[in-house]
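Input: a single structure, listed below in structure tokens.
Showing chain A:
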Amino acid sequence: MTEANKPDQKQDRGQLRIDEEECKGCGLCIEACPPKVISMNERLNHYGYRTALYAGAGCTGCGICFIACPEPGAITVYRLVRAREVEARVANAAEGGASECASN
Partner candidate 1 sequence: MPTETAAEYVVAQARARSFYERYERKEDLQHQTHFCPGCGHGVVHKMIAKAIDDLGVQDRTIMVGPVGCGVFTYYYFDVGNVQAAHGRAPAVATAMKRSRPESIVISYQGDGDLSAIGSAEILHAANRGENITVIFVNNAIYSMTGGQAAPTTLLGMKSTTTPNGRNAATDGYPLHVSELLSTLQAPAYIERVGLGDNKQIAQTARAIKRGLENQVRGLGFSLIEVLSPCPTIWKLTPVEAQHWVRDVMEKEFRLGVFCDRTKERTEKADLRPADPGSSSHPSVGTPDLRPVTPNPALEELPRILGVAEEDLPEGNAAALADNKAIDLEVRIAGFGGQGVLLFGEVLAEAGLDAGLEVSWLPSYGPEMRSGTSNCHVRLSRQSIDSPLVTAPNVLVAMNEPSLRKFDKSVRADGWVIYNGQEFPADCVRDGVHVLALPFTELADELGDKRAANMVMLGALLEIAGALPQASIDDALRRLVKNPRWVELDERALARGRELYRESLVEV
Partner candidate 2 sequence: MRKQLMKGNEAIVKSAILAGCRAFYGYPITPASEIAEAAAEFMPRTGGVYVQAESEVAAINMLYGAASAGVRAMTASSGPGISLMQEGISYMAGAELPCVIADITRGGPGLGNIGAEQGDYHQVVKGGGHGNYRTIVLAPHSVQEMADLTALAFELADRYRNPVVILADGFIGQMMEPVEFPQTATATHLPEWAVAGTAASRGNLITSLELDFDKLEKHVRALEAKYKVAERHEARAEEWMTADAEIVLVGYGIVGRILKAVTAEARAAGIKVGVLRPITLYPFPVVQFQRLAFNARVFAVVEMSTGQLIEDVKLALNGSRPVEFLSRVGGNVPSHDEVLALVHELARRGGVTQPTQEEERVANAY
């Protein structure tokens, strides 16, 4: 589950993974994203949709794109946490996340 990234001073607070297969390219995540780091891919996916594309940097991990997205698993949002929080976070991975961060 954890994206293995080396700890780094310049690390983004969040990360984003978009499942190109599941995404239908509605663009609601692009509209929703506060730092505007999602755009529409020029390329068509396997099913003929243009899908959402993460810029690769700048994600704050707020998660609003996730709940604006109508597909259950098209977007996965990761958040950078300190190691001592890791265990607790992992244990409660899905607890209370959406509504809290959506209100950010």
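Note that a residue touches a chain if its C-beta (ideal position, glycine included) is under 8 Å from a C-beta of that chain, and two chains touch if they have at least 3 such contacts; residues count from 1.
How were these picked? Simply put, all candidates are chains of the complex that A comes from, given by their letters.
Not measured: the values here are computed from a predicted model.
One candidate from 1 or 2 touches chain A in this complex, that being 1.
Those residues of chain A whose C-beta lies close enough to touch candidate 1 in the complex are 1-5, 7, 11, 14-15, 21-22, 24-28, 30-32, 34, 47, 49, 61, 63-64, 66-84, 86, 89-90, 93-99, 101-103.
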